[in-house]
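Below you will find the structure I want to go over with you.
Here the complex is missing one protein chain, while the rest keep their positions.
For subunit A:
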């Protein structure tokens, strides 16, 4: 039973240590608990850098709570009673998660007024709508996302920067089983459908209006295209990578010849870090690329709102944005005016109206998930 005694003693020691660490950490700095996706070493390193800077300059201890999906934090916020304080002070968020929290009145408003650096946000960016939901001051943009394809250079002509849907189909016909895309309704999968719809629909401007009753008819050219493409895809179009991250792993492993990214600087940044095969290049799907933003928001029930606002103020400073855009790190393009934007952005088209999400996702599932 020596093991039992040993386990007991170790437990006591570790408990004492933890109690000590909790009490000693809490005393000095104002903590801000930042819930953010933790699946990228570069993003994690950037937040760690920010945390060091904030501790030194503002006396704020930024704690990065790494989550696999920010919906975990949204679940917590929606489960708490509206009048109940929560352990979440700051969120990295966009899309449906933002819409859910905004609708439930769980976010602090009037952020542009409370964050002075918001005046430096670039006017040329259309960040006031987050996947069709008006931002209305409940979140502030942190970075730019633009859907681009990552393709093996050997499949493209030298210097090619645009891959039209018809060219992709031709490539798939030449090399069956080598291409794929993330499965809708994942974030990247639905975005892929939106980007294709903009290219293939006879009147793409319809996508900017609410989806009509006859949405299926409007989307018919998209489904016709996918019907042709799917048999030529990886696993005969019967299986799809569950996320863009998974597809990147398959790309690096040599299973497929393409992937997708929402970070315009990502290819160069990842190649520099030896995380993406050197033969990868980024191209735009069609002449215009689907562009959107990722944001920062503060829960209305946070007890440390002022400190959280100070963190946003820091993240929107030129220095922090410059660092974020550095391709040797995260490489995420700046949303504020800085000396030089290193992102190679393609001409963009906006997000379709939010109601198209449902039409696209349900249409895809009904046709291809059997």
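Following the convention adopted for this analysis, a residue touches a chain if its C-beta (ideal position, glycine included) is under 8 Å from a C-beta of that chain, and two chains touch if they have at least 3 such contacts; residues count from 1.
Note that in this section contacts and distances are computed from a predicted model.
Asks: Going by UniProt, what is the name of the one chain that was not included in the view, given "Spermidine/putrescine import ATP-binding protein PotA", "3-hydroxyacyl-ACP dehydratase", "ABC transmembrane type-1 domain-containing protein" or "Glucose/mannose transport system permease protein"?
Replies: Choosing among "Spermidine/putrescine import ATP-binding protein PotA", "3-hydroxyacyl-ACP dehydratase", "ABC transmembrane type-1 domain-containing protein" or "Glucose/mannose transport system permease protein", the correct UniProt name is "ABC transmembrane type-1 domain-containing protein".
Asks: Considering the whole complex, which of A:129, A:252 or A:317 touches the chain not shown?
Replies: The missing chain is touched by A:252.
Asks: Can you say which of A:78, A:201, A:220 or A:300 touches the chain missing from this structure?
Replies: A:78
Asks: Touching the hidden chain in the complete assembly: which of A:52, A:161, A:287 or A:303 does that?
Replies: A:303
Asks: Residues on subunit A that touch the omitted chain in the whole complex?
Replies: Subunit A touches the chain not shown through residues 1-4, 6-8, 10-11, 14-15, 17-18, 22, 26, 33, 35, 37-41, 63, 65-69, 71-76, 78-81, 84-88, 96-97, 99-100, 183, 185, 235, 238-246, 248-250, 252-255, 273-275, 277-278, 303, 358, 365-366, 368-370.
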